[in-house]
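Below are the structure tokens for one structure; questions will follow.
Note that one protein chain is taken out, while the other chains of the complex remain in position.
Our next item is chain A:
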Amino acid sequence: MTQAPERYMGGGLPRKEDPNLVTGRANWTDNIKLPGMLHLAMLRSPFARAKITKLDVSGALERPGVVGAFTGAELADQWPGGVPCGAVVSDQQNSPFFSPIVTDEVRHVGDVLAVVVASDRYTAQDALESIVVDYEPLPPVVNMEAALAEGAPLVHEEFGTNECFKYTAGVEGIDDLFDAPDDTQLEGGGVRGPNVGGQGDTGEAMRRADVVIKERYIQQRVLPTAIEPRAVVASPEPGHQGIVMYSSTQVPHLLKIVLSLSTGIPENEIRVVAPDVGGGFGSKLNLYREEIIAVVLAKKLGTPVKYVEDRSENYQATIHGRGQIQDIELAANSDGKILGLRVKLLDDMGAYLQLLTPAIAVSGAALFPGVYNFENFAIEIKGVFTNLTPTDAYRGAGRPEACFAIERAMDSLARELNMDPAEVRRRNFFEPFDEPTANPAGLQYDSFNLQAVLDRAIELADYESLRAEQQRRRESGDPVQLGIGFSTYTEICGLGPSQALAGLGLGGGGWEAANVRMLVTGKVEVATGTSPHGQGHETSWSQIAADVLGVTPDDVDVIHGDTDAVPFGRDTYGSRSLAVGGIAVYHAANKVVEKGKKIAAHMLEASEEDIEFEGGRFSVAGSPDQNVTIQDVAGAAYLAADLPEGMEPVLNESMIYDPPNFTFPFGAHICVSEVDTETGKVKLRDYIAVDDCGPVINPTIVDGQLHGGLAQGIAQALYEGVIYDEEGNLVTASMVDYMIPGAPELPNFTLDRTVTPSPSNPLGVKGVGEAGTIGAPPAVINSIVDALSPLGIKHIDMPASPMRVWKAIQNAQGKQSGDRQIDASLEASGADIKQGR
């Protein structure tokens, strides 16, 4: 009798994926070389808005090595659906036709107006210079408020407005909502879907409150910057009438559907393969124009076509994240209790709608109340077209924006009431619960113990000592001041219950599929509909299957990312994979065990009710010597020579799992910063994150998710920010100008966890992929404002660059001495945005 295997879930198993990745043996899309493969290059617009008055590609065709050069007009009948948008958040949403190659007008720098196909990428790129284009430049709109102003140039003239949609929830008392005159035009009602709503009477709450915090926050655009840029190879498969598309994507299954909708190629004739994918962060949750062009040309030319974007194109043409102007009003009593919250958002669509563009802000709408229990909530969101690169999902996708607003406002409230920022949070926390409990927007939070994470974070930070040091530095006039910033967050993971997703304008279909099969030799294959691109599903799914089946993770192979090889699934994004796809694996593996019990009972000549299963071994209750291993049973099931009557051969079970609710991880973060008041430079001295994502399958992977997420969240707060000039040119067009921080810029993270299981699934797991990008930005900014608050500084926009911090200090000191204000407009990120109300 062999030793019963250990339990693998909860252990820090080294990632199975890593040996190949770190030794250069990964299979990236750009590594794919097929016979006869041609290469694509895109002619991209240097103007943010211009009419194309002449376009002549004939010069390119004369160059050696060039196979074809195409305009949008020539290929228009190949993409009747254009680049599809799958999100409808309002009945009156303006959704433009998005042509993969434009035909009349360019609408952002990087828009595609012609393509060249050649024998190699260099030849294709050189040939672009032989295409003759005449542009008639037109004035662009490069910021949202200007776009909504009377007489603004129109990104899409057919709509007569730059407003894409307006979404409202919880609008009672709306007459009092904000001071701007156009607010009175809000329609009443408007609570959409079962999971996003507003409630109460925010107007009454504002009137009744002792204090109302009114602030404006800017969510600057950021660039997702996956380490592997987008890449695609489209291949007309020999012996197959359709097309195979290899793509560096998060969503092979989704691509199969939307590629069909775009091109009219029947869905059953499309195979999508996601080879090893070097990160996505939401930016590869899209069908891109370049993929459609590659597919159309591969079919037209009858040969494989490859396109790999370079980093400049990645910054101009891959979706951008964030891009919001947030006006918020938070009403509270003098004891710190919140009475109501209302939020008015402008959300930057960019020039076109990508797959989920209008849904990003809307999907975060119900999270503006954060972890606080109060009654009155209302929100209005306007989507706005601008002549800039389209926006879409970026790590957190709507939740970091919401979390930033409420967590910044909570600090402002604490300062206004002269309360400790931890205390004001505590007074508004939900009491611990483990059954679904509604938040002010009607979202059913699954389980919380906020007090525990905050207590632990305060303990780890040695909070009282930090406050004492801060006081000493203030009193001694130290040029380097200390700041302590809090953020207590929740987020929505486990996308998702299909009905609820439909309510968010996302159509539905939030389930996930898994197939678990045991081979004749006793080894296991797990085929999953999730599509990992860095998350380590091969490791985690192996741990889940190994524990259920009583085998080792090395016995398990996880198959993913090929629509011909795995059951139809819903891919990987929004921290959904474990809480939906992992649970599907868990259920399918349990089905294998259940079937195995029947076969074991037959083999042991016992009744099924008497069969016990533990550690990979079926035994007869009370007679442990009578047993068979699951490998024995798998072999018997495979050979099928002696199975119970009527039983199908083979242990091969599937599960399509639709979760009953979302999951809601939560946590408390504390950022400790040192602000050099002479240079404006902020150094993070320590960062404490206590997160609760339920039980952890693999702590190494969870730590990794937090490290990466915190790095990107800190990056948004301190470093990253898209800058456009007034003509709509991308100023931060390379990694020299766009500030991706590296390890030297980051502190050592102090991580800890509490465990509050979700009642929504049998493993109690919640998800953790975006916790860092959600929790970190407000913690960082709160710490800087905390350091500088004696100067009267109440807010600093992201990214809090040295110049921006220095200017805030100069302005604060200028105010005191009556000097002129220093112009802070030079560094406005994303758009020229006025600060304050």
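We adopt the following convention: contacts are C-beta pairs under 8 Å (C-beta built on N, C-alpha and C of every residue); 3 or more make two chains touch, one makes a residue touch a chain; residues count from 1.
Rule of thumb we're sticking to: contacts and distances are computed from a predicted model.
J.: Leaving aside the chains on screen, match the unshown one to its UniProt name from "ATP synthase epsilon chain", "ABC transporter permease", "Xanthine dehydrogenase family protein subunit M" or "Protein ImuA".
T.: "Xanthine dehydrogenase family protein subunit M"
J.: Just name the one of A:Asp18, A:Asp564, A:Glu648 or A:Glu678 that touches the chain not displayed here.
T.: Of the listed residues, the one touching the omitted chain is A:Glu678.
J.: Specify the residue from the set A:Thr161, A:Ser312, A:Thr437 or A:Thr552 that touches the hidden chain.
T.: A:Ser312
J.: Out of A:Leu21, A:Met647 or A:Val731, point to the residue that touches the absent chain in the complete complex.
T.: Here the residue in touch with the unshown chain is A:Val731.
J.: Contacts of chain A with the missing chain: which residues?
T.: Missing-chain contacts on chain A: residues 41, 121-122, 125-126, 310-313, 678-679, 681, 719, 723, 731-732, 734, 736-737, 739, 741-742, 744-745, 801-803, 806-807, 822, 826-827.
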